Structures are given as structure tokens and as C-alpha cells.
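Supplied in C-alpha cells, the structure appears directly below.
With one protein chain removed, the remaining protein chains of the complex are shown where they sit.
In order of appearance the chains are A and B, and numbering begins at 1 in each one.
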Amino acid sequence: MGYPHPSHPRETPVLSKYFGDAGARTLDGWRQRGGYEALQKALAMDPQEIQTVVKDSGLRGRGGAGFPTGMKWSFMKPDGKVHYLCCNGDESEPGTFKDREIMRWTPHGLVEGVALGAHAIYAETAYIYIRGEFTEAITQVNRAVEDAYAAGILGANAMGSGKRVDVHVHRGAGAYICGEETALMNSLEGRRGNPRIKPPFPAVAGLFGKPTTINNVETLTTVPYIVKNGAEWYKQFGRPDNPKSIGTKLFSVCGNISRPGNYEVALGFPFKEFLYDLCGGPLPGREIKAVIPGGSSVPILTREEAENAIMDYEGMVASGTMLGSGGVIVFDDRQCMVRQIARLTRFYAHESCAQCSQCREGTAWITRIMERIRDGQGTMEDLDTLLSIADNMSGKTICVLSDSCATPVVSGLKKFRHEFEAKIAANPSKVTVPGALRASAA
Amino acid sequence: MSHGPSASGGALVAAPPHGHHHDEPHEPVFVGETRAALDVILSRYPTKQAALLPALWMLQDARGWVSEKGIEEVAAVLEITPAYVKGVVSFYTMYHQHPVGRHFIQVCTTTPCNVCGAEDVVKSFLEHTGCGDLGLTSDDGKYTVIEVECLGACGFATPVMINNDFIESVTPESVPRILSELK
Partner (left out) sequence: MTDVKMVNLTIEGRPVTVPDGTSILEAAKTAGVLVPHYCYHPGLPVAGVCRMCLVEVEKFPKLAPACATTVMEGQVVHVHSPKALEARKGVLEFLLINHPLDCPICDQAGECELQDYAFAEGRADSRYREPKRFNPVEDFGGDVLYVQNRCILCTRCVRFMGDVAQEPVLNVSERGDRAFIGKAEGHDLTNPWAGNVIDLCPVGALLSKDFLNKARAWELDRAATVCTGCSQGCNAVAETRDNVPVRLKPRPNDAVNQYYMCEVGRQTYREFARRDRADQPMVRAGATLQVTEWDEAISAAARAVEGRRVVVVASPNLSNESLFLLERIIGQVNGQGVFRVGRGNSIPLPGATDLALREERAANASGARLLGFAEVPAIGAAVREGDALLIVGDALAEVSEAELAAASQLVFVGTTVPALVAKHATVVLPMTNTLEEEGTFTNLRGRVQRYLQARTAPGVARPTWYVLADLLTAVGGAGQFFVPNEVFAALAATHPKFAGLDYESLGLRGLPIVEQSPSVPAAEVTA
């Protein structure tokens, strides 16, 4: 549903059906709504069976990377080792706010998905990592876990299956980078949230050195529906001519839009209709100027490009951007793109973990140049420098935070260069260092 | 010694005043019930170190901030070094390494909220709390206002956290009412 707005008829509410429904948060309420049937069924299945169903369904990771979930799970074999499942609830990508809704409105849905996922990857222990700021979600999920234990759904004999499933909630403490899967594992281990070099991959050596799978909240919450209704049911959602993007997705719409909120549509939805019909288009008297369709780390689209885009993985790539986390940020004609891109690079500079030279220094440098241009002290030379820095920051680091910082600058310069040049043309002085000595300084 | 944000100016948060709090006495936190709660948490992980973030939360919930002595206590309880704990504390923005106002006000100003007027919300808070600037505590010790990065509620611009309370859809106009409802 377009929570907090009423469901739009063109939405496909699967995960979002109970957003805003306080009754769905309790164990009984969840059961009444069909909850825990999938888990009961799954616990009686062989993990390989579950992996096959999920693989067949075409479900791809909903956190941003879009990696096929069934394939990710298939890396976990019955090797007799301790396995771990980590649920990534560290939602921090600007523009994305869907996992928070899942966790605070359907916590049992998440618990069910997590337990199911753990069983599917031969793990007895799962950790739900929730970012520290999501106090409501933490309270709700904690209570759901407690109630699930009390009801015997979790624990040594999950739902009477004879299998052990333990789920623990782990609170983050303020770091966007902990949403990166290897940084999340480090954070869980009580370390600084530094991403790790891969290989080794988490499925080989992950949390506490053991084979681990990390899945997003939305991904895991989707799994029970697939197990309950079957892979074929899930495959009905999507473009008929694009079997690579299957299912429904929550899109978090924010910024200068009439009806911001979370909308759940089938992948393959036309973006123009989505923005104007479901989300109400721009505010009265305003026009959309730019859209970032998948969280701040994906390239910016102009209005025209957005109006021609299709909302699935391949469709967004064809439009020169990515589906990412599905965080749709809308900029209208009032916004200065230079100012907003500068704010975005500042975000990345603030969140850099400081390991890689390019990211640690580059995010800060790029921000300083952007802010200088924003404040009317830029030069044309700066634009070349920005692109050069962006290139040096891309494809060379342990994780992609560095690339993500460069992306808005590159796409911003490509599509809104005139705004940068206008800022620079307005700069009367040739001196580029603020506060430097000038001949007639006061 | 002050290790504030880089000196290029335009810092997100003004460097908070680092008073010398080292000589203040530290009442142990991990005793009695709190210790018992920590023991439960410890049982969830195969290493003691993994309980570090939970332990730091317990310390901050008990004392309002994370002091050097608090760090020493956590280090001792988890059998790791104070330097290690400090490295972790300084990584995560939600742990305060100095006391803050009774109501710690965190306003999201990242781009999605920025285009919805988040900076005006910040100005409104600064004005109505009497805090001179970001990161400073008001004279009566009641408020500290800072900007934070994306709070994950972009569709409910502008979200504001006050201590552990998450308030959605704050406007500059709703600020006085919000403040008046704080204890």
C-alpha cells in the first residue's frame, strides 16, 4: 500500500498489506492473517527443497544489489559446520525507508522470514541487525522474537520440528557503512564497521569465520509468501518479456512529490505512471526536474529519462541507472542540483569508514569542491578535477561507498552541467581559496 | 585534545566542547541486574567481543554518555583493551563521548529531507531551544541540537530523533509544540 496513503488500486500489496495495521504486530494477529503457516511448512521441508523453490521464484535481493536469492542460498551446503544467517536491517541508503515499515508493522513477518531463511541455509542461529536509530522497529522486533520464543516458534524445537532456530536482535549504533554485508558482520563481531576484502566470501568464511548468508529485510520477509504460495505464484508479477525481474517490490518515494510513502508494485511497472498516477506527481505549481530511482548511490535521471524508464532491474540499467534499493528521490524545479549533490557527497564523506585512501580522502575532497562551487567560489577547472577525482574513486576500493559518492557527481555533471556552470559564471573573483589574501582585502 | 571535524569549515556538527571529565568518579554500571542482562546478551554470541555494541548501549543508557572510565569498565568486563573499545566507540555516531543536553535533538538533513526544508527545521530548533549553535548544549542543560545523516524515514520528512524517540514529519512550525511536550 502507498503507506501512509491509502492503497492505490494499481499497487500489488503483498508485504505492505498490513502497513498501518496495529493488529498485525502481535503474534495472534499475525497468525490470524495467515502467519507462520509458511514456516511450519518449511521446517518440514529439506533445505535443498526450499532453496530450489526460492531459486525458481526468481527472487532477487531487495537491499540494492539484486543478487538472485536462491543462488546465494545455494552456496550454503550441508557441510556440518556452524552456519549463520544475518538479516540486514541497517537501512541507511538515503531515499530508502521500506525496511523500517516492514519491521515496525509486520515484525512477525520478518521473524518468520528469518527463521525460514535460517533453516534453508542450514543455520541454527540468525542475527537481525537493526540500525540503532530505528527504535520503534527494534522494540517491535524484540517483542516479536520474545513472543515467538514463548510460543515455541523459535528455540530448540522450532514449531515442534525438532530443529533449532535461534534469532537474536542486534542494535547498530549509527553507521551507514554497516549496511554493507561484510561491514555488518564486523559490526556484529564487536568491531569497527569496516568492510572486508572478498575473497573470502561470506558463504565460505563470514560471521565469526563461519559460512554466512546476509539477506535484506524485504528479501527475507518475501520468502514465506513464496514458500506458501509457490514459485509460480511469484512469477506472475513482472514483465512477460523480462523473466529476470520477478515479483513485487517496495518503492520508497520521497522528496518533492505529492504523496510520499512506500508503494508496492510488480516489477516492470512504468515509472511515469508510477510517479504521476500513484504518487500524485509534483506538488501544485511545480515540475519534476530530476529523479534518483534507487537510493542515492545510483545515477540521477532527468525528468524525461525518468518518464521513459521501467521499474525493474534491467529496465533501470537500460535507462543508464539502477533499481538499487528502490528509494525514489524526487527533485522539483525549485531545487539547486549543485546544492543537493553537494549535500549527498557530504553524506558519503561523513560515512566513509576511512580504510581506503581513495574513499577517505576523495569523499572529503569532492565535498569541499562541491561546496565551494555551491557557495559561488568555483572555477571551470574544478569541473575537470571533479570528474578526475570521481574516476580515481571508482572501481578501486574495498567496497563501493567510494563509487557511490562519485556517481551523483558524474551523473550530475553529465545531465545538469548548466547548473554548475551557472554557479561558476556567477563567481566574480578568480581566487579560489576562501579567505586567501587579496590585494584590496578589507 | 579536540579531534573535531576537518578544519575545512562547514562542518556538519560544530566540535563539541571536550571538557576534562576524567576526574569525575565512575559508578560501575555492570553490576546487579545490569550485569545479569549483559550475561544474557553474552550467551548469544560465541565471543565476548561481539557483545561490545550492546554493552556500550547499556553503558550509555545508564550514564547518558560514554566516558573514558566507562570505556575502561566495558573493556575489563569483555576482556578487550580500552584502546580497542575507544576505536569502536569513535566509529559509531550514536555513542556520545561527552555529556549532552537532557534532550538530544537529532535532525536529518540529508538530501531527501533537505529538499523538503530540513534545514529550516534545524534553524527552528536552534532558535526555540536557545542553543547557540549545532552541537552546543543550551545553558540550562536541557537541549543539544545536531544534524544527522539519513534517518531512514525519508517519506516522513523531516524526521527528528530526540534521545530514543523517533518523531516523523516535523515542520518548523511544529517545533515549539514538540519542545513543550518534552519533560
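Following the convention adopted for this analysis, a contact is a pair of C-beta atoms (placed from the backbone, for glycine too) under 8 Å apart; a residue touches a chain by one contact, two chains touch by 3 or more.
Since this is a predicted model, take the numbers as computed values, not measurements.
Among B:28, B:46, B:82 or B:117, only B:82 touches the chain left out of the display. Looking at A:181, A:332 or A:351, the residue that reaches the missing chain in the full complex is A:351. Of A:63, A:362 or A:412, it is A:362 that touches the chain left out of the display.
Within the complete assembly, residues 175, 192, 197, 349-358, 360-365, 368-369, 372, 382, 385, 388, 391-392, 395-398, 432-434 of subunit A touch the chain that is not shown. For subunit B, the residues in touch with the chain missing from this view are 1, 3-9, 22, 68, 71-72, 75, 80-88, 90-91.
Rule of thumb we're sticking to: only the chains that are shown with their structure count from here on.
In the complex of the two chains, the subunit B residues touching subunit A come out as 6, 8-10, 12, 44-47, 49-54, 56-57, 78, 80, 87-88, 91-95, 109-112, 114-116, 148-157, 161, 164-166. Of all residues in subunit A, only 4, 91-97, 99-100, 131-136, 166, 168, 170-176, 187-193, 208, 252-256, 260-262, 296, 327, 329, 331-332, 335, 340, 343-344, 346-347, 350-351, 353, 364, 368, 371, 434 touch subunit B in the complex they form.
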